[in-house]
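Note that this complex is displayed minus one protein chain, with the remaining chains in position.
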Amino acid sequence: MAVIAFREALNQAMREEMQRDETVFLMGEEVGAYNGAYKVTKGLLDEFGPKRVLDTPITELGFTGLGVGAAMTGLRPIVEMMTFNFSLLALDEIVNCAAKMLYMSGGQLGVPMVVRGPGGAGHQLAATHSQALESWFCHIPGLKVVTPSTPADAKGLLKSSIRDNNTVIFIESEVLYGLKGEVPEGEYTIPLGVAEIKRPGSDVTLVAHAKMVHVALQAAEELEKEGIDAEVVDPRTLRPLDTETILQSIRKTNRAVIVEEGWPFCGIGAQVVDTIQHQAFDYLDAPILRVTGIDVPMPYSKPLEHLHAPDKARVIDAVHRVTYKN
Amino acid sequence: MAVIAFREALNQAMREEMQRDETVFLMGEEVGAYNGAYKVTKGLLDEFGPKRVLDTPITELGFTGLGVGAAMTGLRPIVEMMTFNFSLLALDEIVNCAAKMLYMSGGQLGVPMVVRGPGGAGHQLAATHSQALESWFCHIPGLKVVTPSTPADAKGLLKSSIRDNNTVIFIESEVLYGLKGEVPEGEYTIPLGVAEIKRPGSDVTLVAHAKMVHVALQAAEELEKEGIDAEVVDPRTLRPLDTETILQSIRKTNRAVIVEEGWPFCGIGAQVVDTIQHQAFDYLDAPILRVTGIDVPMPYSKPLEHLHAPDKARVIDAVHRVTYKN
Amino acid sequence: MKSGNSSRGAVHVPDASVADAQLVEQQERARHRDPQFLKDLLEKMLLIRRFEEKAAEMYTLGKIGGFCHLYIGQEAVSVGAITPLEPQDAILCSYRDHGHALARGMEPGPIMAELFGKKTGCSKGKGGSMHLFDERLGFLGGHAIVGGHIPLAAGVAFSAKYLNQQRVTLCFFGEAAVNIGAFHESLNLAQLWKLPVVYIIENNEFGMGTPILKTSAIRDLSEKAGSYDMARAVVDGMDVLSVYDGLSEAIERARKEDLPTLIEARTYRFVGHSMSDPAHGAYRTREELNEHRQRDPIKRFTSTLETLGIINQEYIDDLDSKIREVVDQSVTFADESPDPAPEDMYTDVYLP
Partner (left out) sequence: MKSGNSSRGAVHVPDASVADAQLVEQQERARHRDPQFLKDLLEKMLLIRRFEEKAAEMYTLGKIGGFCHLYIGQEAVSVGAITPLEPQDAILCSYRDHGHALARGMEPGPIMAELFGKKTGCSKGKGGSMHLFDERLGFLGGHAIVGGHIPLAAGVAFSAKYLNQQRVTLCFFGEAAVNIGAFHESLNLAQLWKLPVVYIIENNEFGMGTPILKTSAIRDLSEKAGSYDMARAVVDGMDVLSVYDGLSEAIERARKEDLPTLIEARTYRFVGHSMSDPAHGAYRTREELNEHRQRDPIKRFTSTLETLGIINQEYIDDLDSKIREVVDQSVTFADESPDPAPEDMYTDVYLP
């Protein structure tokens, strides 16, 4: 298997799907001549030309809506949000048009579109540029939400998302773009809605997505030294959520800690907790704990930014509490 | 106490606060000459004139942002969303500006603004016009979220919201506008963040807000006949949430059903469940169940629309399950 | 009405002389055209009028729910604009969409059934009055969020160009929608990327209860095309032939040159904003309304065709009863159709 960066895996996925299917095209700010603000779309303009790789004006609402219209009529747009923070301007087109068109038209008009780009905090980008908005998109029927944590997942899931006949919100972690990992050679896809056990364990279940998977894995390593064997479940797709894989893990470990980068109140972790306590109530030996971003806007200051995000120590502390080790 | 309609209670609250404070002004689509799409702002233009009651063009993003700027510089805007569905267009101004300005400015610039209007389903308004979006707003630090269920609460809470120094998202249920109820004579306010027990009970706790409070109360009446004594807790404010009142109830009843009109996945109910299982785990005799809107866009068809919303029967069924009565 | 200069200032109310002039103008336009073509235009407009009158009736009977926005008074716009289209062309419009659907040739039955929320409706009873769809006819909605479909139309035009389909897209919206950001972003994109789309502002002078003077800093809306270097035109929305001619030009520009056009159609709504809004009172007087009724696009076109000897009273009566018959049948069809089944709630959320 080749070892490539997360960024490159995404690039390969788009390249392969654009080669495979003429109707796939890419648009967004700086995706073409500039090769992408984060270089994820590098070389695509050169290979596919300006007809299929379009630099847009700064009009998130407009070009996302344009993507919806194109998707209603035979194309498969990949719409890049330079960062998902800017998708706040496009939500009407995503929520009222993309997610509902099939339903409102009585099944006549689907919207096979991928909206992708980086989400979450980067390096001191401050309040407006550090938001993890996946929990919002998860709330909306008609959307699918994908949040990969490794280069291999990124490639396989993005290819599936592009082929999916529905609107897929594909959120990448800016800080993972440089992450290297093994990626299978050649053509492959990973089905949406299927979680992966990133680390098997028997004492406690850690549910984490995107960059938090790595925080959970670090914590699991530490915990191993104290003899606590943590299982790390990465849903990979948040909507539809692979509840069965999560529940199986709980039935085995009887304890869970949910880790997410975003704000706690009404975050995806609360939904995971609800699902678990509802469907595995009798298996729980302790309350499910959540480790989340702090419930305040993201500060610019580097030390404060670091305190804002969940880290190994906070995960370990939560595990100690659910295992009554403190 | 006078018996007045929900609509009239809101109107009184705005009228009294505008009389009390020169810096309060109202803007939105049709709020002036037309007296409001739902007549909530009736007579305010006549009493306060065009300087303080402004009909806006259809520019949710623009006039909400204008409200934020005004609130940063000495005014207290009441911004009416003709329906909260249209607030999807204004979210960047609400989430990136209103909710974060105080933080980003290091405490220099607060945004004392109320964004209010009807939310939730009406009478066959279909997918784009029937959304209950409170769970989204609840996710955002910097915002407060209020969802009154009675005329008295509507008046007291709106007055407090207008006086609050932060941005308050005040969501009214369109179908409650005609609801009549007793409202205290004269000047009074209800503090934000304080729940109310709408019906005391000992066997099971029903947590419901806005119009769902009435569904819960109907269910409680039915249940009484079978000897099940349900307590109905109305948080009234969803953010900040009065967790203590909810927990006290759980410690007493050991069972809970959370009712909400919105979609289930990542809904406010999931957060309430998380809070309860985390802080009252040992008091729970059964998994907490949720009764929510169906996880699909709202259909136009009347029979389907009725099936979509939580009703008495579904609440009763859930209570039977948490009390093991079936 | 054609030049915008005179149009700044107070809301335009035509006096009788103007009305006469418009009549003459229309006769000039009608002369030397195929009589059958002219009769078809009249028939389509009348069908819309009668359908909407029936819809109003059904709404008051409680058979139609939700918001129901009627098109009475504006028939000449959709008929004049949509008639020049080819079968492969596409249409998007606002919630005030019954007229456009009928003008495109959608059957009255499935439309009425949709208003009734029935399973046989053109959107299976899931969309309702504001969300009519017929993909086979390129009728891509019926959109209820003001301005929300303006970017979609650019996207539909983008597909057409990308897939080389010679397909033109028409996008209709009201004059109050031009103030919203989506309009600005979309028109810039349409011109920048040379998309075959025609944007039609149906200026009926009010957005709900608000007159255009209170919502737009300029009165001559087609001037906004200047911000995008886009071709523009103003047509008399009460004259089906003025609309037809203006659109034919714009449609050709789109089809031949892949260039967009912004068209303002000056029209007027003879009914309330929706069924829950009275025709006059809050924001316009009965007198104002009645003066505008003199411009009734159907009355005017009827008398033009009579004057030209193309039709006579007998023809009109036959046509009208034939159309009433068709509309009644649509009600029967809707009445006799079943509601969606409970399980239909869960379909059409995701495609496999």
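Note that the chains take the letters A, B and C in the order they are written out, and that residue 1 is the start of every chain.
Just so it is clear, a residue touches a chain if its C-beta (ideal position, glycine included) is under 8 Å from a C-beta of that chain, and two chains touch if they have at least 3 such contacts.
Please read all numbers here as calculations on a predicted model, not as lab measurements.
When you scan B:25, B:170 or B:300 for touch with the missing chain, the hit is B:25.
Contact with the undisplayed chain is limited, among C:19, C:56 or C:192, to C:192. Only one of the listed residues, A:30, A:196, A:224 or A:317, touches the absent chain: A:30. If you put the hidden chain back, the residue from B:6, B:34 or B:63 that touches it is B:63.
From the options B:75, B:247, B:286 or B:307, the residue with contact to the unseen chain in the full assembly is B:75. Contact with the chain that does not appear here is found for just one residue of B:36, B:119 or B:142, B:142. Seen across the whole complex, the unshown chain contacts chain B at 23, 25, 51, 54, 56-57, 59, 61-75, 77, 92-93, 96-97, 101-110, 112, 141-142, 144, 165-166.
On the side of chain C, the interface with the absent chain consists of residues 179-185, 187-188, 191-192, 214-218, 223-224, 226-230, using the contact rule stated above. One chain is missing from the display, and on chain A it is touched by residues 29-30, 33-35, 37, 55-62, 85-86, 89, 122-129, 294, 296-297, 299-304, 307-308.
Keep this in mind: only the chains that are shown with their structure count from here on.
The greatest centre-to-centre distance from chain A, using averaged C-alpha positions, is reached by C. Annotation: 42 Å between the Cα-based centres of chain A and chain C. As a whole-number value, the distance joining the C-alpha centres of chain B and chain C reads 37 Å.
Averaging C-alpha coordinates per chain places the centre of chain A 30 Å away from that of chain B. The multi-chain contact residues of chain B, meaning those touching 2 or more other chains, are 61, 85, 89, 126-128, 296-297, 299.
Listed for chain C are residues 123, 125-127, 131, 143, 145, 148, 181, 349, each touching two or more other chains.
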